[in-house]
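A protein chain is absent from this complex, but the other protein chains hold their places.
This part shows subunit A:
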Amino acid sequence: MRQALRHHLFWPVAALVALVAANTIAKPSFLAVTVTDGHLFGAPIDILRAAAPLLLIALGMTLVIATRGIDLSVGAVVAVSGAVALEYISASSDPGSPLTVLVAVGIALGLALVLGLWNGFLVTVLGIQPIIATLILMTAGRGVAMLITGGFITTVTSEPYKGLNSGFLLGIPTAVWIAVGLFVVVSVVVRRTALGMLLEATGINPAASRLAGVRSRTLTWTVYAACGLFAGLAGILVSADTMAADANNAGIFIELDAILAVVIGGTALSGGKFNLSGTFAGVLVIATLERTVTVLGISPHVTPLFMALVVVTVTLLQSPRVRERFAVAAIRRRPVSDGGRGAENGSAEDAAGAAGGAGEEAPEAEQAPVAGAEHASAPDDEKEVTR
């Protein structure tokens, strides 16, 4: 129990289960998935499909955050990428041709990559703080999208393009294939190669990493470029869903959702250790939460408040102090002599996660008691049990 509680995936998964339970109580058929024409339908599939763009963006965001950075411009990149693709298709002579769509996607992704490289340039070469550097594109990007659409909301009809989001492959929506597929590929690449370790080293101690010969600048730049590219892909999924190039509203606030997903997943905003599986769970929590609002029929007036309450709860539960309380409470109930040993290292690590870096920056005197509690509670508890 203690080990499970200390696992970084525990609270996001618990939140997910709770949300699903609430939905199932309100609507017993919530989890039902039906097969029509060989395609899967149902709330879980809808949630996954709706979560696809956020999943892509949170993926890039996790890697950027691991290097001590942040990318606020992803929402704007979503708008730019969708606008470019749709404008190209609408201007072409044959909007329905797969070739047109392919070129449109290519241009959009290329532009998104350039925007990501721009962010990386500002951060790594000019040394601008990531939050400021990406704030530039966050504002300017929407302007670029406006420029592309000429201030209009361009609606387009193109079956192949629409299919990128709502089409089906082996019964599962294309958007899910794209997002989950890329997420899995990147996760495997990051952990199978040395990329993950070198990114973490860069995030934890950039100076030491440089002296150790880590190409921190190149790595960081690459990660911003990838984040831009993934946001571009998300922009294509978003615009293929609405089939309208909306410079103002496409991907609005998605950067905040992505950061939230990363934090819920247990990666610290202060950089360093990251875990993509946590981010995946975080994205599912947010997507399910949005669905829950509809299922429970919560009034639109109180929707933001409701979402805030859930998010606050999950984030609090992820914080090191609260996690430690729960772990202590759990072991008092159940006598285990050293159940926590295996998890000790890992969890001390992840614990920094939801703290959002606040604790890490604290002066030593402030931080010491927390760190002490983290370690010392174990022997303390054992004593409790033996009495």
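Criterion: a residue touches a chain if its C-beta (ideal position, glycine included) is under 8 Å from a C-beta of that chain, and two chains touch if they have at least 3 such contacts; residues count from 1.
One rule holds for everything that comes next: contacts and distances are computed from a predicted model.
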Subject >> Among "Sugar ABC transporter ATP-binding protein", "Dihydroorotate dehydrogenase", "NADH-quinone oxidoreductase subunit L" or "Peptide/nickel transport system permease protein", UniProt-listed name of the chain not shown >> reply: "Sugar ABC transporter ATP-binding protein"
Original post:
In the complete assembly, which of A:Leu126, A:Leu170 or A:Ala207 touches the absent chain?
Top reply: A:Ala207
Original post:
Of A:Met146, A:Leu198, A:Val295 or A:Val322, which sits in contact with the chain we cannot see?
Top reply: A:Leu198
**OP:** Name every residue on subunit A in touch with the hidden partner chain.
**Re:** 192-195, 197-198, 200-201, 204-205, 207-215, 219, 272-273, 338, 340-341, 344-345, 348-349, 363-365, 368-369, 372-373, 375-380, 382-383
